[in-house]
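For reference, the structure discussed in these notes is given below.
Shown here: the complex without one of its protein chains, the others still in place.
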Amino acid sequence: MSPRQQTYYRGIRMAPYDLVREGLIAILVVLVLVCGLAAWLSSPDEPPLTVQHVATSDPVTFLQTALGELNGTDSISTYGPPYNSGSGSVQSLGPISLQRLAGVRIPIDPARDDVLGPLGMVAAIDPRAGTALATFTAAGASQQAAWETAFGAALGKARMQGQAVVLPNGAYGPVAPMLTALLNLGRAGLLEPAVDHSDRIYSTDNTRSLLFLQASALPALASQDHLVGTQWGMMNETGNYPGQAWLWLYTFWYQVPAYASSPNADVLVMATMGVLTLILLVLPWIPGLNQLPRLLGVYRLIWRDYYREQALSATVPQRPETPAGGQP
Amino acid sequence: MNHVPQYLHWWFIQISVPNLTAIGLMVVVFALALVLPYPRRRTRGIGQ
Partner (left out) sequence: MNLTSSLRNRLERKVALEDLLPDELPSYVHAYVYLFGIATIASLFLLILSGIWLAMAGPTWWHVSNLGHYVNSVHFWCVQAFFFFMVLHLWTSFFQGAWRDGRGATWTVGVLCFLVGLGTAFTGYISQQNFDAQWIAVQGKDALNAIGVGAFFNVLNFGQMYGFHIVVLPVAVSALVGLHLLLVRTHGVVRPYPANDREGDQ
């Protein structure tokens, strides 16, 4: 022991200790524990939701999502930074919006990325889709809007006939064959590759395809698994498994109406957790708080043997202390 | 194990049985660690 520590521990009985052996035993014990748990309980692996699944099992939702992206009314088209300069999901704390300050660094244009772009690829193998696309892009904005509005209204009255989505007659122009072609692309399992790999064939970035699914398909499934924010979802896991229980305090704030109902809910929660985290970091220097352990007294339980020894040795005549602070 | 777990509701708190088990186990293990006597071997101080 260094002289500094000898001085610090003066008056305290030392005992032999083997840190390396303790470390090895700890590794062995934890290894047995985790290998046993892994063999007994395995781990969750709920398969990802695919656009193919949505296009096949719920084509109306698919078409509504695609239409929303085409006419720019979906939540991503109006989101704001980092995707675009909208304001639908921009949050601020008072006058400061870190979201705006960060800027548009992940440019997403759902109409181009998720609808028109993939249809351009489909056009190479499906001439009818190509013709519809050409008709659409050549038309003026107000004509496009008229077709989109009519199609959107019709989707509300859609019915299924086998696998086909049947709409009432209407003036949908090229929008109907365009989105039908997109639906078929989705059913073939090719929408994700078309949107995620259109720029770079080996991209590992799933931003566009995930944003396509996040509108309604993912939340619907998440709700069944109790993963939604108002269900303390952040703590939870798919299947009968523990989740991230350590996020309890973070997810707690989303259950507080004042936070949950605010348009700036996320920034408020982050700010609150930021302050609490700062307090935890500098706890040793916060007067009052740093006295809590002494006041709570749990330390008396932790060190009860030491205190008992000290009390006993106080009643027994002492030999002079050795420099290393050992006791007889 | 892939079925949706049971959720317990108390006041505004919703917690899954696996999470409650994990947290409960933490409290129990901590309490046991506080109160269980550590096996004592014949210790010797230094400087005898």
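Every chain is named by a letter (A and B) in the order it is written, and numbering of its residues begins at 1.
In the analysis below, contacts are C-beta pairs under 8 Å (C-beta built on N, C-alpha and C of every residue); 3 or more make two chains touch, one makes a residue touch a chain.
Since the structure is predicted, the reported quantities are computational estimates derived from the model, not experimental observations.
Undergrad: Even though one chain is hidden, which residues of subunit B still touch it in the full complex?
TA: Residues of subunit B in contact with the hidden chain: 22, 25-26, 29-30, 32-34, 36, 38, 40, 43, 45-46.
Undergrad: So which bits of subunit A touch the chain we can't see?
TA: On the side of subunit A, residues 1-2, 4-5, 8-9, 12-20, 22-23, 26-27, 29-31, 33-35, 37-39, 41-49, 79, 81-82, 89, 91, 98-99, 101-106, 203-207, 210-211, 213-214, 218, 221-222, 225, 227, 229, 233-234, 237-238, 241-242, 244-247, 264, 266-267, 269-270, 277, 280-285, 290, 292-294, 296, 298-299, 302-303, 305-307, 309-311 touch the unshown chain.
Here, only the chains that are shown with their structure count from here on.
Undergrad: Distance between subunit A and subunit B based on Cα centroids, please, to the nearest Å.
TA: Computed from C-alpha means, the inter-chain centre distance equals 28 Å.
Undergrad: Subunit A touches which residues of subunit B in the complex?
TA: Within the complex, subunit B contacts subunit A at residues 1-5, 7, 12-19, 21-23, 34-35, 43-48.
Undergrad: Given the complex with subunit B, which residues does subunit A contribute to the contact?
TA: Its residues touching subunit B are 13-16, 41-42, 44, 46, 224-226, 231-232, 235-243, 245, 248, 255, 298, 301-302, 322-328.
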